[in-house]
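Only one protein chain is missing from this complex, and each of the others stays in its spot.
So, subunit A:
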Amino acid sequence: MKHRYDVIVVGLGHAGCEAALACARMGLSTLGLTLKRERAAVMSCNPAVGGTAKGHLVRELDALGGEMGRAADLSGTHFKTLNASKGPAVQATRVLCDREAYARTMQSVLWAQPNLTVHEAEVSSVVAEGGRVAGVVLGDGTQVAASAVLLTTGTFLQALMHVGEKKEVGGRLGDEAAKGLSDSLRSLGFSLGRFKTGTPARLLRDSIDWASIEPQHGDFPPRPLSLRTRWGLGDGPFPNQPAVTCALTYTTAETHRILRDNLHRSPLFQGEIVGRGPRYCPSLEDKVVRFSARERHLVFLEPEGPDSPLVYPAGLSTSMPAEVQLEFLRTLPGLRKVEVARFGYAVEYDYAPPTQLKETLETKQVEGLYFAGQLNGTSGYEEAAFQGLFAGIQAGLKVKGEPALVLGRDEAHGAVLVDELVTKGVDEPFRMFTSRSEHRLKLREGNAELRLARHGARVGLVSREVLERVEEKRRAVTEEVARLKRTGLAARLKRPEVTYAALAAEKAEGWPALSEEVVEEVDVEVKYEGYIVMAERAAAREAEAWDGWRIPGDFAYAGVRGLSAEAVEKLEKVRPATVGQARRIPGLTPAAFSLVLVALKRGGLGSESGPGGSGS
């Protein structure tokens, strides 16, 4: 380890790996710090990558030059395309991985990466001088200088684990917590909040009666996440792991009774956990209480690898005492004699409200300091990884003196993710949904590379070779769409029952030979054109009506008559630049919004002077 690097990345979870790799690949000397080297890139909860909206994020990350998609492909044991019948924009890839193989694969990439040094150490503080980051101080007092520092510490800040009545300091079972960093951030002027998350027990595979429950097979052939896998540009075969079969079971009335009888022993219901929980259910006890009318909840049993003795029961997150966990687990079909390798637990941790960040994930407070991942209050590997890559790119560009990467909400779900975080903040662990994007029809897994590869190439993370192939695909799609329109065939293809293949078969002669992915894209572009135009028009109008109406930076919300103290606080915290942003502040009531509008055009109520009233 040297005493000076261009970039230091603190924490090598899913965000940290992407950040460190991006900076090193952009040619910057990069130091990656982790509490334990062999725990880098560990999947601390479910052993899967992707899913609705998350698959989109991974495809986008991959198109920008990130690593997660490729690591998931190489360690994947069960590939599934979700929502295939519901439309190409919500269709999403989910990959169950061999947990060990995933971490191993990512680690081997890290260890082999030129310009990247990985070192085991705890960071006790971030050093800033004159509003600029200067470096970090390690647990042993060593100072390391850097032009940019990225914090990707996940759930490790002041982490506290709960299993029933037992509490233990630590961010993940078997790992310690990062203790000093929270104080250091506070002394730099950052505010911190508290969230909680949970994970289920790990079951012993041999103790499950697989024959009695419904098997769930993966898709064949599997659809990979990474472009490199799809285009055969990486080394190694695909699929690279033997397939595993999962199984479906469900909770029973007896399960729910046991949970209800023991609610007083759950730290969630005892007030022991002070962090605010999400609207979605972080634990099975939550589900049972909030959806008491439901007779059962689905549970997916997912083997953690072809040779792993462990099974992850998705849907059974809990922080009940161990004996209660064992008791309720044995009430599920297939689990009558189940044995538990590790019990489920809840983790409470500090997060830094992301409204303290700029659009680049650089902190507003300290120049050159970036936050990414679960530290920003998000949930999920994919959300973390995208932020890690994004912050890594921005830090790298800044150190190199190049202009920042600007990604619009209409270009990537990842851009929506970042925009929502920094403008709205979070009041529960934030996970990505495709519903969050007003441009969803355009932001498909299938066209991620068409949207983003050129950005990846501009920052130096996507090779010329890949970019050329992407541009070739774009040309092929554009030409074919144009040809179909010219020949009037586009009108026929718009009909739902007409497939591209059917058209091709009918008109066999002179029909161009196109690859399957080009055909897919052509079909969607033609069928969706009209709907996309309408959606874009609505988004543009929204932007014009509200986003174009600026609020003065010194606007005195406290002086708005009738505005509640709570609304004033929300508005002053976010300080929206436009009326549109104010409108998106979560929890701001329509009445409060109206009052702000009126205050802004006070005296002109009848004349509708603001752009928002320009409809007439």
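The rule is simple: a residue touches a chain if its C-beta (ideal position, glycine included) is under 8 Å from a C-beta of that chain, and two chains touch if they have at least 3 such contacts; residues count from 1.
Basically, contacts and distances are computed from a predicted model.
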Protein that the absent chain corresponds to, by UniProt name, given "2-oxoacid:ferredoxin oxidoreductase subunit beta", "tRNA modification GTPase MnmE", "Aliphatic amidase regulator" or "Penicillin-binding protein activator LpoB": "tRNA modification GTPase MnmE"
Residue of A:R228, A:H297 or A:K473 in touch with the missing chain, whole complex considered: A:H297
Which of A:A404, A:A535 or A:A577 contacts the chain that the document leaves out: A:A535
Residue of A:T34, A:S317, A:T378 or A:N447 in touch with the missing chain, whole complex considered: A:S317
Residue numbers in subunit A that touch the chain omitted from display: 45-46, 52-53, 82-83, 85-90, 197-200, 279-284, 286-287, 290-291, 294, 297-298, 314-315, 317, 433-436, 438, 440-441, 495-496, 527-528, 531, 534-535, 538, 542, 545, 559, 561-563, 583-584, 586-587, 590-595, 597-598, 605-606, 608, 612-616
